[in-house]
Structures are given as structure tokens and as C-alpha cells.
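All protein chains of the complex are present and in place, except for one that has been dropped.
On to chain A.
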């Protein structure tokens, strides 16, 4: 950290590096461009899954504009269908989104000097891919000219591609007959997000335990089986990691 921390309530330090920089914005846009189609397509899948999962067109459109979290949105659909309590849905969405906590911990220090409101909305619209691309471009958290514009060049188009794709999916999906069961595309999408998260053997064991426990405990009230499954899966993964570490150390 090179920036001096300012006192609580002090006016934000205006930073010359944060002035709008069109060429940096364009550079960000160009960096993110190849991913925009995929983002839009993934948004479309979630849009279709939402209306096929039982939401009305307006609810689905509202969810995509407010929630902006594909996997958490998909995760909420079976819970809504089963009439799970709101706090269970909230807890599930938090857990599914936990990876963003790590992302925000990586990216936050880059922009700690910005005003609170701006930091809040930049965090809110940050997507996995934007963050990964940004960090590849700016590995150091020291201020640099055009950094903020570059970030916006990545994030704004990313947000737009997601929302446009989603809304297309919502309206397209509502036109497709229910017996096609397009909602299954959401399950397949979750599968594709889950696999890269299986980073090592303990994670694989955790995933298997979580899946099996969720099936066995599905009848528990309030969808508690889901949370039990997550906790047991995570716990097992941790135990596996500790054990393998001990074995390695001899």
C-alpha cells in the first residue's frame, strides 16, 4: 500500500490518475471484448432458466437487474420452487458468492482511495472475468494513470453484455414450450462453474460429500439439507487437506 490512509469522514483525495482517460477505457474494452459474447450467452442461459424455473417475465427481468449474480440466481430457483424460507435463500446466495469475497479482497486495495459510493458500486458490478483480466494487466495495487478508466472499460461492457443476454434469454425462454425443459440448461451451467472450482483432491472429496449429503438430506425442513451439505462438504475438504499435509510432512 502506497497511499496514505485518510481519516474517517475526511473528503476523498482527488487523484490525478483517476481522471477519465478515453484511451485507457478503450484498452479495457478491447481486453474484455473477446469475453463479452460468452458473458452474454451465459446471461441468456440464466435468463431462460429463470422463466423456465417458474418466475414471471417481470420477476426474472427484475432479478437479473438487481441480483447480477448468475450462479446465485440459478441456485435460488429450486429454493423458490420449493418455497424455502428467505433466510435460507440468502444464506445460500452468500455461500455461492463467497468467491467474490476473495476477488474483492484482491481488487479492493487498488481503489481504496476512491469515494465510498464509487467503491460500493464498482464492487457491486464486478464480475469474475473482469477482475481476472484487470489483475493480469495491473498486478500491483499501486496507483497508475488510467487504471480506473481501464477498469470501467472492462466492467461496464461486461455488465451490459450480461444484462442484454439475460433479458434476451428471459423473453426468448418465455416463448419456448415448457416440455422442452430448458431450465435444465441452468443445472448444466452450474456444473460448468463448479468443475473449475475443484482445484485439488480435497475439493473433489468435499464436492462429492456435499452432493451426496444434499441428496440424502433433501427432505429436511426449510431446505436445511443444503446448508448441512455445504458445511459437511467444506469440513471434509478441510480435514482432507490437513491429513494430506501431515502425510507430506511425514
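The rule is simple: a contact is a pair of C-beta atoms (placed from the backbone, for glycine too) under 8 Å apart; a residue touches a chain by one contact, two chains touch by 3 or more; residues count from 1.
One rule holds for everything that comes next: contacts and distances are computed from a predicted model.
Per its UniProt record, the hidden chain corresponds to "AzlD domain-containing protein" from the list "Ferredoxin", "Protein-arginine kinase", "Glycine cleavage system H protein" or "AzlD domain-containing protein". Touch with the chain that is not drawn comes from one residue among A:24, A:51 or A:229, which is A:229. Screening A:42, A:134 or A:162 for touch with the missing chain picks out A:42. Within the complete assembly, residues 1, 5, 38, 41-42, 45, 55-56, 59, 62-63, 66-69, 71-76, 78, 80, 83, 86, 89-90, 92-105, 107-109, 111-112, 116, 119-124, 126, 180-182, 184-185, 187-195, 197-199, 202-203, 206-215, 218-219, 225-226, 229-230, 233-234, 237-238, 241 of chain A touch the chain that is not shown.
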